[in-house]
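A protein chain is absent from this complex, but the other protein chains hold their places.
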Amino acid sequence: MKVVLASSFVPFIKGGATAIVEWLEAKLVEHGHQVESVFLPFVERPETMMDQLLSYRMLNMTESCDRLIAFRPPAYLLRHPSKFLWFIHHFRATTICGAHNIAA
Amino acid sequence: MVHPSLPRYYDLWGTQYCGLEDNAKNRAFRKRIFATDEVGLSESARIFTNSKIVSNRLKNFNSIDSEVLYPPVFQSERFHCESYDPVIVCICRLEDHKRQHLLVDAMRYTKSKAKLVLAGASHSGSYPRKLKLKVLKYCLSNKVKILDRWISEEEKSQLLATCCAAAYLPFDEDSYGYPSLEAQHACKAVLTTNDSGGVPELVTHGVNGLIVDPNPKAIAEAIDQLVTNPQKTRDMGQNGPVRINELDISWDRVIRKLTAA
Partner (left out) sequence: MKILVVNNMVPFVRGGAEELADHLVRHLRRAGHDADLMRIPFAWDPADRLYDEMISCLNMELWNVDRVIALKFPAYLIPHPNKTMWLVHQFRQAYDLWDSDYSLIPHSDSGTRLRDAIRAADNECFASVNGFYCISPTVQQRLRQFNQMDCQVLYHPLNDPENFQCQSYGDYIFAGGRINEGKRQHLLVEAMQHVTSDAKLIVAGPPETKRDAERLQRIVKQHNLQDKVQLELGLLPRERIANLATNALACAYIPFDEDSLAYVTMESCEAKKLVLSASDAGGVLGLVNDGETGFVSPPTAEELADRIDRIFTDRAKSIRMGEASYANWRDKDINWKNTIQKLAA
């Protein structure tokens, strides 16, 4: 099937989160799938975060592929009817603050 | 590497803000983050995570159920075992939160012929320097070797092939970490600490590794045990691939799950 792998990234910073996408791409290709990886920029800065989230939300991948696999937030905001999520971690603010404050 | 405007904000958020319930601006921001999660998570047909820790967090923070899909390493077949030399290796970035300093400190207290190799590049120049100063200060240069540079995949698999065990002691990580998994593929026991976060999802104390308190003396004892009891160490190492199979950490499983209808 045609699979798009989508994650957020900071240019020039390589790590586990980019490696997992690259490895999965190679393995999916080995299994006969067509794969494209998309890395979109994201920086968790409160002043501009809403604008940045909008930039993800505005992109509709429905016609691009059969399956969208999203990794780092906010890649899960990309639109696609068959969206799978391989969730590696939350936005940092989520975990830094702790669960007890969330209910509000 | 942190955005210039982040540290101040996160200091605020991490320390003061969490006590300041009535800061409307920050409360609104936090709400938006969760609203964003809500949209992205509820739209996803399937949700997988890389660990029980992250799955639990999704459950606690977002009331969302998910399935753990452990991430395999790439080309795990390149990891192999040649010998069990009395060397403990720790192959990961040299960073504060990976806590190689605990290992260096531990080497002050070891009584066996154990040697330690720390290998990895660093984002911060100061941490490797700190480690090297420690080695000098405590006259450990015949016991501790520090390779603070990029380690090629080949070099990594060679280091793992001949050591007797691998240490990985991050502070409170979300998942077992690739260094643990790589060691297990090479049939090597993993030495970790009970505050490492996700490593115990892979490593069971006494079965395929050792889990000890995060203090130098306890770590030193564990290192001595690994070196002076080679049969037990070897057995634990051989249990690595068994454990990997048990958890079904494989690309076949990943592909099957992620391309399922």
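Chains: A and B, in written order; residue numbering restarts at 1 for each.
Just so we're on the same page, a residue touches a chain if its C-beta (ideal position, glycine included) is under 8 Å from a C-beta of that chain, and two chains touch if they have at least 3 such contacts.
All of these numbers come straight from a predicted model, not from anything done at the bench.
> Which residue, A:G15, A:P41 or A:P81, contacts the hidden chain when the whole complex is considered?
Of the candidates A:G15, A:P41 or A:P81, A:P41 is in touch with the missing chain.
> Counting contacts across the full complex, list the positions on chain A that touch the omitted chain.
2, 4, 10-13, 34, 36, 38-43, 45, 48, 51-52, 54-56, 58-61, 63-65
By our rule, only the chains that are shown with their structure count from here on.
> Between chain A and chain B, tell me the centre distance in angstrom, where each centre is the average of that chain's C-alpha atoms.
So the centre of chain A lies 23 Å away from the centre of chain B.
> In the complex, go through chain A and note every residue touching chain B.
The touching residues are 1, 3, 10, 13, 16, 19-20, 23-24, 26-28, 31, 33, 43-47, 49-50, 53, 57, 67, 69-70, 73-74, 76-77, 79, 82-99, 101-102, 104.
> Flag every residue of chain B that touches chain A in the complex, lowest number first.
1, 3, 5-6, 9-10, 13-14, 17-18, 21, 27, 29-34, 36-37, 39-41, 43-50, 54, 57-58, 60-61, 66, 69, 71-74, 174-175, 178, 251, 254-255, 258-259
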